[in-house]
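Removed: one protein chain of the complex. Kept in place: all other protein chains.
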């Protein structure tokens, strides 16, 4: 390695002139790279709403415990409401020196509520505070995703009903080859099954996320008489964390949500893949609505299934986010370590990707039109071989023998003569 | 690219001379590469026990439905028992031409039970058969892992009790820096919390795995009057799959188990990392037992924490397996696709890694000895700053002010004078 | 799944009123979800500089080929310069209806240059345009990362020189246990080796990225007489893509850069881990500078190694991004598919994480101070066992025998009497 010039020592960045709230006893502010690494408010400001909600509940708890006067609480409540308004309107001033949403809010709280604001951090550390915020945010994200999955499921069921009424039969595929005729509704029901499992996993993840870590302090709890139960109740959290060292470093709830999201995105990607095929010029089953396809800047005839492709692509992102979170968690000695900051963006991105992809597939499903020629799908006679074999079995021929003699099937038309098959 | 010679056409491999059970209508057997790709019995023979159990239940169901005579069932039962014995003794002859455990067993069944053996495939396809086998195997793997986690949890609680009785206090760490004094038992309890969540996830995964897909056929169900409920009941599965297209292609249960395993391995890796540090010459908290450390071929003085390092390494493998399974699932058009074969080894490896790592950490925890000098751990006075600050808060000083004035802490000894802190 | 209400059909979003540049022949704009999925300018505006550079080169090429008059080119050049200024000053107006940086720039170009602006898309599609932009951006990112790695390497070598001069000896570790004494410089040189390999991989990735895809059109090239070589030369790209179908869908360069970045981040994470230990109160080798550590809001005595922890956490993110990119690439039928949009953010995030982490570790390394007591590190006598064993070997005793008799080692001091060992 050629040493053209010596590496510089730590430079002071723009934000390093200002000392942080924890800066007592430090000769200087952070170096430039550390300052840049530390600034998370550009994205963790998404936690503002839950941070304010958590602070309000904590402050009320302090008052109930006698650690805050009613007057101080009133000043804090008023200041928090004002901060909420400022953030909503976009007039809140974020300072890089305050790194994250939490310190930015606290600084503003002290500006607005003075001495009362200084008291809100009693019995609370950024470590349990951020753990709480992330849990509240994750719960809300799960609720949005679960509702979006319900809406997609409903759309699938609605369309299935239509196809059932119209008695639309298609070739079910294995190995992407026509296998056996099924009702088109049966396909849509298969997707509903996937979504039902996804919602089950989301519900389980929500249950394990809904735990209040407040009272865990930086890692060793607090000696103050905190009203943990009352605060949790106000926040809608049915249980309390049992161990402070675990509570400040636990991000299982993020990883578990991301795991559930990864499977849900795998399902959406599968649905997207099939719908890309079935709306294509070769499979000719459906037409995409104009609202869910796009054109090309060079090929005016194109109607591209961009929604579905982007959904498929988002699945990759969500897998990557899960890997990121697991890798970060794996590397953590007890208890809180700063690596945990890097679990936030994967969580946010995953929630966004899942919710938006569910909406996108819903939009596509709602807009699908059967191509006219498919109101009766052409079933290849050969796909009925199994039915013929099973009929032979019912007459007492061993299955393997029936299989070997059953090709080509005799009289497939007969097997189709009855009602459309929707076996299960 | 230099074309030294033309690429060869498909060559026939050793196994291609023999036609497979599905080989009716094929001019030739598989090419060499396909034959090699297709052979899975070297590892899927681990499914033998569940495959036989599933076949037995299916055969009994066929008899109850009148599709098999009592005599034929008796011949099948006898043959399956004999096959089980052969596999257990290692005398079962696996044929590459039969690819997997399922076809190998079926061929042997036909050899032993003749015509009766040919009838067992009625109402069943390899697709729902393998889905069933993997579910039964996963359930058993979950049960083993959950029990191993319980045993580790118990070991941790036992040791915590010892340390509690001995009143051992250590410095809790954040950012791997001494933060606040805690009871050593509190650390062990933190790990127990992680395991409790892991067991919760395993239990949820088990619930969603315990579904019988039998009756789904290749993808479109069966027209035969199968006793699905009775078969599921015999297999200990409380529910039935609701959609055949979904049931034959669903491997969520594998991915979900692997997700739960990934988090559990992340926890074990964290425990391992901390124990590697704490048994080291610098942290000097514990000594590893001889039975859980190894020596070096070049450095006779070494006592290496190999169990813990291997556990940490296994975590990486389990993450990779989850990634593999998700990627495979993502790429599947409805319904069954052969890609699914590649979800089996990640599942097996993950179950092995998790069970063995849990046992290894249990072994280490059970064998740990406190270094004599740590029966009273040296607590750095500075780690008590928070306690001092909180005492000031209790006296009415705002927290931020207390924080700023609280360094260095006055009289840390006093703060330690009381009972050891085990706050939560 | 409870169907509380039917799922809505596709709603028109805010941006759907405006038709896109490709909107000819579409009855309506995109639905709400598709519109939201499609908008990428909030992050792909980072491509602005390379997009303008690429457009300029393409326009000059068109002029050389006679497809654009000198006057039209002049108008385009002037407009592109003006757009560059607007973007730099932040006054450029991004429209959601124009989705991405490319269409936003093109619309503005037409506003500013009129008919001339409409001509720039001749012989170019968004597909080859975005492929070019991403390649140019990746090359620049590689150059920044490589330079940052060189700076870190220089810092490590500088510090190694210091420690060499001071003759500082430390215990090299295997299994995190003291193994053999080595010069501290030897440790720093180990890290330099890792960085040298990283730079090698980055250089190889750069070489494969530096290929011009222009002329590939949407996927099938162009019938226009384009000056591909001249355009590539102007852009500093030494070679041309050879196949248009491949060129528009190839993102290997992103994945390869991300692979190199993943290994580099693994190395930085390893360095970070070791430095977190060695600056800790137990290992007591180094002190972190104030500029590269942070305090705690609850524990005033703490000096936390946040830079190093965040670097360790970033490694997880970069791994996840690689997995995301690979997963997206895997799922692509020939040729261009919209999934590719989802490869951009992983690329950007990875480049940022790598460059910033390299700077952060450089800052830490430059600011490290040896603790005074380590100007002569305490070497445990037992770590010298290998040396003794090797001395016996040199005298003719078989190694295994020497190993077995060599514990505890006799006269370790003697073995250290000579010059400090820096064997390789």
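Here the chain labels run A, B and C in written order, and each chain numbers its own residues starting at 1.
Everything that follows uses one rule, which is that a residue touches a chain if its C-beta (ideal position, glycine included) is under 8 Å from a C-beta of that chain, and two chains touch if they have at least 3 such contacts.
Keep in mind that what you see is a predicted model, and the values were worked out from it rather than measured.
When the full complex is taken into account, the listed residue touching the unshown chain is B:367, out of B:114, B:230 or B:367.
From the options C:54, C:215 or C:346, the residue with contact to the chain not on display is C:215.
From the options B:121, B:177 or B:206, the residue with contact to the chain not on display is B:121. When the omitted chain is restored, the residue from C:61, C:123 or C:153 that touches it is C:123. Touching the chain that is not shown, out of C:73, C:87 or C:329: C:329 (per the contact rule at the top). The chain not shown here touches subunit C at positions 21-22, 24-25, 67, 110, 115, 118-123, 127, 172-176, 179-182, 186-187, 189-194, 197, 200-201, 204, 208, 215-224, 241-246, 248, 250, 252, 255-256, 259, 262-263, 265-266, 269-270, 273-274, 277, 315-316, 319, 322-323, 326-327, 329-338, 386-387, 390-391, 393-394, 398-401, 403-404, 407, 421, 423-424.
Although one chain is not shown, part of subunit A still touches it, namely residues 174-180, 276-277, 280-284, 296-306, 309, 323, 327, 330-331, 380, 382-383, 385-386, 389, 403-404, 406-408. For subunit B, the list of residues touching the undisplayed chain reads 1-12, 16, 20-34, 36-38, 121, 125-126, 150-155, 157-158, 192, 195-196, 199, 217-218, 269, 273, 289-292, 294-301, 303-307, 309-317, 319-328, 331, 337-343, 345-346, 356-357, 359-360, 362-367.
One rule holds for everything that comes next: only the chains that are shown with their structure count from here on.
Legend note: the chain whose CA centroid lies nearest the centroid of all displayed protein CA atoms is A.
Centroids built from CA atoms put subunit B at 24 Å from subunit A. Under the contact definition stated at the top, the residues of subunit A that touch 2 or more other chains are 21-22, 24-25, 121, 192, 217-218, 269, 273, 315-316, 319, 322-323, 326-327, 331, 337-338.
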